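Selected chains only, in their assembly positions.
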Amino acid sequence: MAEEIYTGLGQLGSDAKAAETPEEATLERVPNPHPDMLYCARFVAPEFTSICPVTGQPDFAHIVIDYAPNEHLVESKSLKLFLQSFRNHGAFHEDCTIYIAKRLMELLEPRYFRIAGYWYPRGGIPIDVFWQSGPVPEGLWVPETGVAPYRGRG
Amino acid sequence: MAEEIYTGLGQLGSDAKAAETPEEATLERVPNPHPDMLYCARFVAPEFTSICPVTGQPDFAHIVIDYAPNEHLVESKSLKLFLQSFRNHGAFHEDCTIYIAKRLMELLEPRYFRIAGYWYPRGGIPIDVFWQSGPVPEGLWVPETGVAPYRGRG
Amino acid sequence: MAEEIYTGLGQLGSDAKAAETPEEATLERVPNPHPDMLYCARFVAPEFTSICPVTGQPDFAHIVIDYAPNEHLVESKSLKLFLQSFRNHGAFHEDCTIYIAKRLMELLEPRYFRIAGYWYPRGGIPIDVFWQSGPVPEGLWVPETGVAPYRGRG
Amino acid sequence: MAEEIYTGLGQLGSDAKAAETPEEATLERVPNPHPDMLYCARFVAPEFTSICPVTGQPDFAHIVIDYAPNEHLVESKSLKLFLQSFRNHGAFHEDCTIYIAKRLMELLEPRYFRIAGYWYPRGGIPIDVFWQSGPVPEGLWVPETGVAPYRGRG
């Protein structure tokens, strides 16, 4: 099993803080220890928050990311800090969700990628945003996210 | 078993429409067929809606009413029409919930009464309102409402 | 362990049919094999149906009965047939539920009894009826019924 | 990330009220900030209500809308007000649900659209209405709605 893939990273194991904006945040990657295997890694980030650019109010989302690594894995601490960099930054729901996707696509050039943003309701109506990089490649296993739908009350 | 208690009612079996305001709505009652028994009747009204007096926006609630009949039962069609009469009427959450209680208390003089109003969230925060007429009388069985709490997303 | 308590019964093991009305139905009882123990027996009858005396439409309920046997147990096949005897008989929700209780109280003279009738909604509003014979006797264990509340849709 | 797409709108940020009928309601749209991405946006509207044209009684539904934006997004406040405009308007279940679809199809000319209307039961039987604009385009991710089925009681 691989033990040497996490060298030369800037944030892991250090006291790195989140950047002030997503654009300033640095996503890091490490070599995929199993480039011969078409597999899926899923991250669930239930603690996402950003700012509404119109009202200045905080927005919240539960984010699920699935990807099939190609030559690299995302280094998970840099992913956490990247997600935290939206904390005081204004961005619309669709934009946030898709921007996260674009940054990870650029970093990883994965065989497959998808993102789901489950946003908390505003005005009684929640919005979910779903994007994938294309059809699921043949032979890749990507289970459903299983996130409960919004149900109001009762 | 009782078969004659529903005579002399104004709304049951007719084409009665909801009143335009709760104050105008007529609640009707019928004799309790088992006045010797200390029991509880529960109504669940998942289709409650009113108007916010400040914003003019519709509000929604899931309402649960429990009461222990004394000499009378509420006639259920008149209850339905009474609840519908809030549809285009402005009233705050706490006020609506407690007003429903007061009207039923006045009509029924029950041995026990309680109401739960589970309001849909506004600004990300739902409000629930709970009132009962006093401690549960000894020997009366009033199960929990079991309504699922609001959970946001995820 | 007891093996001789089910003798002399009219319906168990025979091809007995349900009576045409609850009044005609015969409830049978057998000796309590453990009269020294204050325990609770719960029956769940999710297949209850009767007729609305006003509209002639069928009504449905999920019924839960808890009791603490005294000298007798209810014989379960006679209970099943008794409940089936409401099938084509007109009776209101509260009446049905309480009548079942009264018949079983009369038959069993139990140390404790309670009944819950969870009726399917009519006009969007379901009614539940709860009755118990008095406070739960000290030392008797009667768990909650755990029946899910009505939730409408969503 | 986009910050200028919400200009020139009539309702957002103002005190706009819902129109009196769906036909009078104005749906607004904004440019899709990511027209290069085939993605799905989902709206959940658990607070839908209209009037039955036969009985005059209120009807309720839990509505889920999924669409893949083409050149435009629906502006969410105008969507909310459009849905509110059914509040005192008579329309059948199938009609309401499909009419919402048609109005949004006309406004957005999306790459894909679907709607689910989960209506509260009447006469003990709820109706659900499901429509989509055609097969899901290859590569578009549209998860199941996950709405719990109606279960009656028990």
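When the chains are written out, they are named A, B, C and D in that same order, and each has its own residue count from 1.
Quick note on the criterion: contacts are C-beta pairs under 8 Å (C-beta built on N, C-alpha and C of every residue); 3 or more make two chains touch, one makes a residue touch a chain.
All values reported here derive from a predicted model rather than from experimental measurement.
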**Oligomeric state of the whole complex, in copies, if 4 are shown** = 10
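Just so it is clear, only the chains that are shown with their structure count from here on.
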**Message:** Following contacts chain by chain, what is the lowest number of steps it takes to reach subunit C starting at subunit A?
**Reply:** 1
**Request:** Report which interface contains more C-beta contacts, comparing A-D against A-B.
**Result:** A-D
**Item:** Relative to subunit B, chain with the most remote C-alpha centre
**Value:** A
**For subunit A paired with subunit D, centre-to-centre distance based on mean C-alpha positions, whole Å** = 27
**Request:** State, to the nearest whole Å, the distance from the C-alpha centre of subunit A to the C-alpha centre of subunit B.
**Result:** 45
**Fill in**
subunit C residues touching 2+ other chains are 121-122, 124, 126, 147-148, 150-154
**Prompt:** What graph shape do the protein chains here make by touch: line, ring, star, complete or other?
**Reply:** complete
**Request:** Going by the contact rule at the top, pick out the subunit D residues touching subunit A in the complex.
**Result:** 1-3, 5-6, 12-13, 33-34, 37-47, 62, 64, 73, 76-77, 79-80, 138-148
**Complete:** Contacts from subunit B onto subunit D in the complex sit at residues 17, 46-47, 49, 56-58, 60, 84, 87-88, 120
**Complete:** The answer for subunit D against subunit C in the complex is residues 46, 60-62, 118-122, 124, 126, 147-148, 150-154
